[in-house]
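One structure coming up, written as structure tokens, with questions to follow.
With one protein chain withheld, the remaining protein chains of the complex are depicted in position.
Labels A and B are assigned to the chains in the order they are written; within every chain, residues are numbered from 1.
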Amino acid sequence: MIPDLGKYGFEVASAYAVSIVLLFAIVGLSWRQSVKQRRALEAAEARRHG
Amino acid sequence: MIALLLRDLRLATRAGGGFGLGLVFFLIVVVLVPFGVGPETAILSKIASGILWVAALLAALLSLDRIFALDFEDGALTLIATAPIPLETVGLAKAMAHWLTTGLPLTLAAPVLGVLLQLPASGYSFVAVTLLLGTPALSMIGTFGAALTVGIRRGGLLLSLLVLPLYIPTLIFGAEAARRGTAGLDASTPLLMLAGITAGSVALLPFATAAVLRINLR
Partner (left out) sequence: MSLWEYANPKKFMGWTGPVLPWAFWTAGICLVVGLFWGFFLTPDDYRQGSTVKIIYLHVPSALMAINAWMMMLVASLIWLVRRHHVSALAAKAAAPVGITMTLIALMTGAIWGQPMWGTYWAWDPRLTSFLILFLFYLGYMALWAAIDDPDTAADLTSVLCIVGSVFALLSRYAVNFWNQGLHQGASLSLDKEENVSDVFFFPLLVCIAGFVLLFVALVLLRTRTEIRARRLRALQLREVRT
């Protein structure tokens, strides 16, 4: 399944690993921040109208 | 404008004004370099002009936060802003004061310190000329940076983070011109670019500086 990466296997694998980790990190961080703000805003709106 | 300039010069040279600090810092950095890279003449003379440029740049950085911060804190900056001279001129005057009290002394000190770094004989004039051409740019760019961070408490470190990348083109052309001149190669292109950067900065950054001051003084 995994193609024979030859002698550069480590480099290719680590390049992909690093990139995927960083992409997941920015997506995950952005998602978490979004959820946090949404909850805080909903709470504040509820306090205001409640 | 002259009045503002003279006032700043007087404040800087007064005791506690930080006038000599830049020069002393310059000296210390130059003294530290051989401890870091070894005393070998061949190596030092190769990197001497570059070290002098970097050290001068860092020393110029030191006194940047004084440009506006003190006036901002005691309210003088607001008064200056309402004065009949345009804020752009204020920015230019402040940059000039910085250059006269920091950039120019560093330029004059550099050939002397070059002796400590085994600067080749051909290098002295080039180091002096490139610093003379380039330090005004450093002062003007630094003044812009100082205006940007004037309202921020303990903004010194942030100021460095913002200004140092802006210094890179000046440093590259200045140090390259010095290096090439020292080696006897043609240094006209980097010299011209350096002069261009200084001219451009002095012509355009006062406007950006004024805009930023207005924002911070709202």
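Quick note on the criterion: contacts are C-beta pairs under 8 Å (C-beta built on N, C-alpha and C of every residue); 3 or more make two chains touch, one makes a residue touch a chain.
Just so you know, these numbers come straight off a predicted model, no measurement behind them.
The set of chain B residues touching the chain not shown comprises 144, 148-149, 151-152, 155, 158, 161-162, 164-166, 168-169, 172-173, 176, 189-190, 193, 197, 205, 208, 211-212, 215-216, 218.
Residues 1, 3-9, 11-12, 14-16, 18-19, 22-23, 25-27, 29-31, 33-34, 37-38, 40-41, 44-45, 47-48 are the ones on chain A that touch the missing chain.
Note that in this section only the chains that are shown with their structure count from here on.
Centroids of chain A and chain B (each the mean of its C-alpha atoms) stand 42 Å apart.
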